[in-house]
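After this line comes chain A, so read on.
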Amino acid sequence: MTDALIWLVAMPLAAALATLLLPRHASVVVIITGVVTTLAGGILLFAVGTQGALSYEIGGWTAGLGIALRADGLSALLLLMTALVMLAASIYASAYFSKAVERARFWPLWLLLWTSLNALLLSGDLFNLYVTLELLGLSAVVLASLGGKTAAVAAALRYLLVGLLGSMLFLAGVSLIYAGYGTLDIAALAHLIEPGPVTWTALALMTAGLLLKTALFPLHFWLPPAHASAPAPVSAVLSALVVKVAFYLVLRLWLDVFAAVVTGAAANLLGVLGAGAVLWGSWRALRAERLKLLAAYSTVAQLGYLFLFFPLLQALPSGPARDAAVGGLVILALTHGFAKAGLFMAIGVIQQRCGHDSIRDLDGTAQRLPATTFAIALAGVALIGLPPSGAFLGKWQLLAGSFATGQWLWILVTVAGSLLAAAYIFRVLGHAFGHQAYPQRPVTVAREEWPALVLTAMAMVGLGLAGAPVWRLLEGGL
Partner candidate 1 sequence: MTELVSSLMIVAGIGFYLAGSIGLLRLPDLYSRLHALTKADNLGLGLLAAGLALHSQDLLVAMKLLLVWLAVLAASAASAHLIARHAHRQEAGS
Partner candidate 2 sequence: MNTTGLLVFDGLLLISIVSLAWSALASPDARRSVILFMAFGLVLAVAWGRLLAPDVALAEAAIGAGLSGALLLVAVGEQSNRALQDNALRVSERNALRVRATLQWVITILCVALAATLAWALVHALDRATNERLAQIVSENLAASGVSNPVTAILLNFRAYDTLLELAVLLTAVLGILALGTARPDYQRTGPVFDGLARWLVPVLILTAGYLLWVGAHAPGGAFQAGATLAAAAVVLRLAGERSIGLPQAGALRVILAAGVGMFLVVGLTLLLLGRPFLGYPPAWAGSLILLIESAAMLAIAATLVLAFLGGRPPAIAVNEENNRC
């Protein structure tokens, strides 16, 4: 059973080599990888649900000397989301890239990115996390540059430098931890950790590095150009997964490994930055001229909500109320992952079919691409946080936690952010519904439109209904 952990890393990595050596059979390899990783993710989730956290010691060496892979409810949920989003995005990408030479370049890097996502979510070793962060950063940068135009390359270059700076800061923190505690194993460290200069400085450095990578306001400056100028399938996973796993690492460090030394003031600081992200990101999304830029700024805002949970979790005593808040946080993150991936793919369809993604010129899109417009509407509902989307459950917990701890500021921010989100989504939909005759079929280009539709439906209905099992999985986890 625990072999599933190593297969989740080895499978996409082997597939990357296969697509490099046999470019003609790449699509088959990718689909098989997607199906197998999704199954492995499902099995893992089931196993974690029934047996609790799993670990796998690579090479048979005890963790500490060697490196252990670990999975608990949180990482298993994110792994399954990664598998589903990557599978859908792969199907979409096989239609998006029309030239053989483009696909030959794209697939190996895509699978290397996939490897790094899984490896990061499973890693139980601080230095190994640094290596996975670099693999994630480099593969994401190359994929983002595949757009090839000046804007894409310039944005990718900035993305690379920011990412490198982030991982170097992270590594500096890891070095301090090794100097002070003599171990890199996360589980061992969680038992040893104690307040003091080493711990605080290390946590500050690692967090600063990760906040750069997860683009928390005001360190978000690199994200909109990079996400808006990348090819659509790449934008989808950059926004839905790549920044999300960096956030996962912040969560892991703050609520798990370093939980004993995190102070209320530090958590409040993250909350304030999150509030800034919600307001600034939503405002810029409202003012955006292009759909892709809107979606990118909306990512900045949605990440902000996730950081609003930190002061709540710090203030809530452990118990059902806190567990509920953790569940809300995870559901919000998952919903955003599905919804934003779907949104970017839908935008990609519009961009390729209409030749542009300017919001003002969308008139009639609802008639020409009804399924895609519907996917955008579904994603929009999830981004605003209306029922029955998973985001509604998440935001509900955010509000409930704020009431319970008397932190009124976050309530105001959440409400303001949601109103702004409603405004920018309805602005898009208002333009999309014009007056033209309806076509015969709702879905006009299947391979391109279905993935977005399925993902956004997941965000809307799937996660709304799956709330209870998610909570059960996370119980007592963080």
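The working rule: contacts are C-beta pairs under 8 Å (C-beta built on N, C-alpha and C of every residue); 3 or more make two chains touch, one makes a residue touch a chain; residues count from 1.
Basis for inclusion: all candidates are chains of the complex that A comes from, given by their letters.
Keep in mind that this is a model prediction, so the values were computed, not measured.
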Can you tell which one of 1 or 2 makes contact with chain A in this complex? 2
Which residues, counting only chain A, touch candidate 2 once they are in their complex? 3, 6, 10, 13-14, 16-17, 20-21, 23, 56-61, 64-67, 99-101, 104-105, 108-109, 112, 115-116, 119, 127-128, 131-132, 134-135, 138-139, 141-142, 145-146, 153-154, 157, 172, 176, 178-183, 196-198, 200-202, 204
